Structure formats: structure tokens, C-alpha cells
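Shown here: the complex without one of its protein chains, the others still in place.
Note that the chains are named A, B and C in the order they appear, and that numbering of residues resets to 1 at the start of each chain.
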Amino acid sequence: MLDIQNMRDDRNVPIRKVGVKGLRYPIVLLDKANTVQHTTALVNLYADLPHDFKGTHMSRFIEVFDAHRRDLSMPRFLRMLEEIRSSLDAENAYADIHFPYFIEKRAPVSGQAAMMSYDCGYSGMVGPEGKKDFEVLVSVPIQTVCPCSKAISDRGAHNQRGVVTLKVALGPFFWIEDLVALVEASASSGVYTLLKREDEKFVTEAAFDNPRFVEDLVREVYVGVAALGKFPSFSVEAENFESIHNHSAYAFVEYP
Amino acid sequence: MLDIQNMRDDRNVPIRKVGVKGLRYPIVLLDKANTVQHTTALVNLYADLPHDFKGTHMSRFIEVFDAHRRDLSMPRFLRMLEEIRSSLDAENAYADIHFPYFIEKRAPVSGQAAMMSYDCGYSGMVGPEGKKDFEVLVSVPIQTVCPCSKAISDRGAHNQRGVVTLKVALGPFFWIEDLVALVEASASSGVYTLLKREDEKFVTEAAFDNPRFVEDLVREVYVGVAALGKFPSFSVEAENFESIHNHSAYAFVEYP
Amino acid sequence: MLDIQNMRDDRNVPIRKVGVKGLRYPIVLLDKANTVQHTTALVNLYADLPHDFKGTHMSRFIEVFDAHRRDLSMPRFLRMLEEIRSSLDAENAYADIHFPYFIEKRAPVSGQAAMMSYDCGYSGMVGPEGKKDFEVLVSVPIQTVCPCSKAISDRGAHNQRGVVTLKVALGPFFWIEDLVALVEASASSGVYTLLKREDEKFVTEAAFDNPRFVEDLVREVYVGVAALGKFPSFSVEAENFESIHNHSAYAFVEYP
Partner (left out) sequence: MLDIQNMRDDRNVPIRKVGVKGLRYPIVLLDKANTVQHTTALVNLYADLPHDFKGTHMSRFIEVFDAHRRDLSMPRFLRMLEEIRSSLDAENAYADIHFPYFIEKRAPVSGQAAMMSYDCGYSGMVGPEGKKDFEVLVSVPIQTVCPCSKAISDRGAHNQRGVVTLKVALGPFFWIEDLVALVEASASSGVYTLLKREDEKFVTEAAFDNPRFVEDLVREVYVGVAALGKFPSFSVEAENFESIHNHSAYAFVEYP
């Protein structure tokens, strides 16, 4: 059977990335509290293609990913990338996956527990001579009370849900759970799936006592993550779904 | 050239709706302040198909819609549906379109103006013997302050952006602008694109003085719309993007 | 502590549905091949509220759902609804959940296996005197070759991915897997996550030999589901992401 993909291409245009995009797959990850976690991922897998080859072999990306889906801890993710690289005979292989990560969270006063969902992701590449990049993305919904609104108003203060997206480059091993806790502690308050009335009172007052601009939020997270001294580089993005506008307030910082 | 669509089908299954979906088109509407408004719409157009015909003629939907795009006021929308019905020789024709509708809005103290965007839609059908339905959908972003949080907390009260979706069946002519104003007046506060500090103080205090559950919101809008006595039927839906949760609070009422 | 929700409301507007919307949760379902399946769901939970009560108690929805997340088979879903109903002292309780459902699927010639993801959902209500509704939604991506294009062209035929959404009202127990197979057999071809070249040849030729309009697709599925004689009512919707247009072709049928 003809292998058109293996034919020669003479347009002299090397392809930076070619592969499969938008694959949805069940995966298993490490979980700090429960050893493993089952979740569902949106998956993109790419490799480069030299200028003189006509096409890549798309099915190989799937074969490699499928073989790793039952253990996609961070070190295994890089091993999966190495296998894509060798299976496709590519110089560089790339992958990014996004998934909801679930953590049981207790209400601050009643102690009642329910699951919180955090949008997370891995993004990585491996290349020749051990070259590799690995970035973990953690999105944390939080509450912010506006310091300006509180200062200038005779009563109340506008507040809203926001989301902080933290991206860290891989250094030593870490738990997503610990980054989530750091972000939640940097906001006016964390948000919860289940709150009884005594919890709602606590959260309302705690948030009112800790007003935060979107600018404060990214700075607090920046200072906290930098203090960990674990990550060679990172960025922090915050988006507030303003309760007084129909658009968001946004801030972004990066290190270094 | 063969006309496969016109062939006979013997599976004996009449098709309720067949047509084109997800068309994006520039349209022109009536505007209370500026006579006309240019906006962009997502368009679905359908007709029924008797059990003994194999297929519909998709291009005719586009031909009819294109001819009407420069004037899609409410009466013209129904005329467009009549033309689809006759062009396709169908018993019933259906259309729904969704579009952002823009209204200039002034800040409550400074008076500064900017554009607000409201998600709106028309949904209609025409059938034999003058049968017709027409529904207008208006989505209005608003602010709510939680009455429970305010009552039980020593200071502050959680608040958030919400969105109220009002659907009204057509009676006499009305302006989208008037329904928007009614919904905004039913909330703890309207939201604004542009607020200076004096406006932010005003909005914060006004909202704090008018706490509303999602249940209050749909009831207030219900009472207001019913009092107009203009619409044979309507429904009101409210969704609050809770600032203390990562999910929404939701309420729905309908008349009659 | 004040219970504002329990206060009296005198606007005389009963609320059809009030509750929580957009909750994301890990759930466990029954799986034909593997006994259980872990997946992630988007969850909406509602109850009605009599005209004389000011508000519902949102946290109770979460408490009940959380207690059932480790077994959300169809019968348990209705039991969960019963508990919401009694926990909130409501006349009617409503829930709908949407989740990707994963089935391992083998390529038609090489037999290589990979996971396919199908968007599915449960939607139900329970009311007084044993009144209940339960509907299962199954969305199946498929391929269609256009019969008109094939008939009038000297070579080739345009084809595309489409998606069929089947909703069935609950009769006796059934497997999602069996409905998926029925829909795939009604299309020009099923789609696959992993195909080797011999599979691609097979799929291309099989689809070319079985051209289907979007009208054919909903009729074939209708006839197949009706022949099962299992469901008191059902509907079939098909959307083709036309390869020659930037919009979709759409068809919809319902029984009875």
C-alpha cells in the first residue's frame, strides 16, 4: 500500500509542529490524598517534521498516548513524550493536556466536605541531547473584595469570583494541592462547593477584611511562589469577573 | 443533473425540522436611540419535510435569509419565515437568531457613556392558516447582593454578577431597551461598562441597600413584566455567578 | 442565626425551578465492558419553591449529590432525585448531568484499540405520587458522505464529520454502548480514534458506498430505535459539519 506520508517534499518548508489536536481521553494522575485520581483530559500531541518529508504518521501519537493513559504522573508524561519522539523519528515532540483536577475541600466552620474542581494542565516538550521543558498550569477560582469600593463606600464593597492561573516550570516534584492552597490564601477568600450558613458568615467577613485588587492578587501569589524557591520560572494571571461590569479586570506577572 | 433530494423516500418518517445551523451573518435591526443598529448574528433556519421526500434544498434557506439581512426588525423576521415556507414548499418554517445588541449606557453619577452589550435573540415559526409563534430573548447582566450573607454577617455581604434571561411571546410592538431597563431595575444594581470612582461608590451602596436572592430577581422581573400586560406568555431565568462558590445559583419562573 | 430563606414571600409568584447550576464533579457510572467507569460531569440540580417561601437552601443539593457521586447508575440517579425532593421539602425535584462517556473501540481491519469519547447526559425529575421522568442523551460522532455530491460529480463526493444526538425516555434498562452502535451503523461510517492505513482505506470505501444525507441519518436512527420497542418516546437530531460550507446541515425527528 502506498505510503504518501513518506514521500519527498520539495517545498523546503520544515514543519514546526504537526500532530493530533482535541483528543478527549480518560486519564489517571497522582493524587496527594487518595494516591490516584481518575479524570478526563483534552489532549494535543505534536512533533516536528523535516522539510523533505511530506507527512507525519498521525496514528502513532494515539498509540503512544493510549499506552500511558493509566499513569500520567509528571515524570511519566515526559517519558510519553520521549516515546512519541522516537516513534515518529522526530527531533522534538510536544504535548499539552488539560483536565479538571478534583480536591475534597472542607467548609471553614462546619467542616462539611465536598469536591472542588480546578482546571489544570501539563505542557511539555522533549528534544535532542536531553533538552526538555515541562510546565504545569493550575487555575484556582477565588473571591476578591475590591479595596477601592470598600474605601470609598459608606457600606458594603463589591466583590466577585475570579480565577488565578499559575504556570510553573518544573523543578523538584510538587503537589498541585499545595499550589492551590497558596493561591487561595492570597485572595480575599477561597471559594467552596458546600457552605452552611455559619460558613457563609465566616467567608463574607473574612473576605471583607482582606480586600484585594487583581493587581494585589498576582503580586501576593508571585511573592508566595517566589518564596518557595522551587521553580526556575513561573507566571501568574488573574481575571476578576467584576460584579459591577460585564467584563473582567485582568493582571499578569512573570518571573524572572 | 440528478435531483436526489426530490426523490421518493419510503421509510415513512416525516422530518420535523431540517435546514442550516450555525450560519454567522451581519444583520441590521431597529434601534430605539439610533433608528438602526448593525450587529452580527448566529442563525439557524429550518423547515419540515414530508415523509415521502428524500431531502430538502439547503441553499434556498440562505437565499431567503440573505435577502432580508439588511432589515431584520421583528415584523420582517416573520415575513422572512413566510418566504422560507413558500420557497421550500413546507408546512412549517422555523428560525432562531442570536446576536449581541448594543445600548449606550451612562454611569449613574458622572454621566459618562459607553456601550453595553446584551445577548438577545429572536425565535419564530410560521405554519398553515396564519399560524405563527414569535419569541424574543433578552439577556441582561446585573449585580446581586446576597440577603442572607448581609443579614448574618457583621460586615460586608457577598455579591456577584448574574445574568437574567427574559423570553417573551410577541404581543404588540415593544423595544428591547425597555425590557433591559425593567430587568436592571429589578436587580440589586445594573452593571456598567464605564464607571468613575463616584459611580463605583454609588453602585456599591445602592446594591448593598437592595439585596436580592436569585429567587427575588426572577420574582421581581415576573411582577414587572406581568404588570406591562403586553405579552401572552413569558419566562424569566436568573443565573448568579456566585462569588463564594465555583458554580451558579439559578432560578426560573414562567407565565402563565 | 437568621434564616432569611425561610421567611415569607408575598409576591405570590411560585418558582418552577431553583437550585445550583454548572457544578463540576467526578462521578462513577456503570460500564458494559468494565463494570464501572470514572468520568467527570457538569451538574444542574433544581427543585420548585412554593409562592410563600422566600428562598431555597442551596447547600442541601450539594450534600445529596455528593453522597451519590460514587454510583450514578440510572436507578440511583432517580433515588438521588427523591432525596433532593425530600431534603428540600419540594413538590418536584429536577437534575441534569452531562459527561463524556468512554468506550474502547477497535479499528475495523487492524483491530487496534483506542478510547472514543461520547458526550452523554441524564435528565430527570421526580414529583408527587411517584411521578417521574428520565431521559438519557447520547451524542455520537459519525461520518456522512453526501448522496447528491456523489451522484452529480464525476469523481469524489464531499463528506464530513457529523454528530447524532439521540434522546430516549426511560423504559427497561439499556446500555449506552448499544445505542452508540446503532447510531454508528446508521451513518455512512463510524469515526475512530486510531486508524492504520488499511483501516483508512476500509473506512473511506465503506463510507463512499453508503452515502447519507442528514435527513437519511435521522430516519435510519429513528427506524432502528423504534424497532427496539424499548422507549416510550425519543428524538433524533443530526448535525453535519459540512466540508463545503462554514455552517452545519441539521435534521430533527421525534417519536411519537
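Keep in mind that, in the parts below, contacts are C-beta pairs under 8 Å (C-beta built on N, C-alpha and C of every residue); 3 or more make two chains touch, one makes a residue touch a chain.
If you're wondering where the values come from, they're calculated on a predicted model, not measured in any experiment.
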item	value
Touch criterion as defined above, residue of A:Gly55, A:Pro108 or A:Gly127 at the omitted chain	A:Gly55
For chain B, residues in touch with the removed chain	1, 3, 23-26, 37-40, 59, 62-63, 66, 69, 100, 102, 112-115, 117, 193-198, 201
Those residues of chain A which, in the complete complex, touch the missing chain	1-2, 4-5, 9, 11, 13-24, 44, 46, 49, 54-56, 58, 147-148, 151-152, 213-216, 218-220, 222-223, 239, 245-254
Where the unshown chain meets chain C, residue by residue	116-117, 141, 143, 145-146, 148-149, 152-161, 189, 191-193, 195, 197, 200-201, 203-205, 207-209, 241-247
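Assume only the chains that are shown with their structure count from here on.
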item	value
For chain A and chain B, chains touching each	C
Innermost chain, taking as reference the mean of every protein Cα atom displayed	C
Homomeric contact chain A-chain C: same or different residue positions, threshold half	same
Centre distance in Å when chain A and chain B are each reduced to the mean of their C-alpha atoms	34
Chain A and chain C, separation of their C-alpha mean positions in angstrom	28
Junction residues of chain B - those touching two or more other chains	148, 152, 245-247
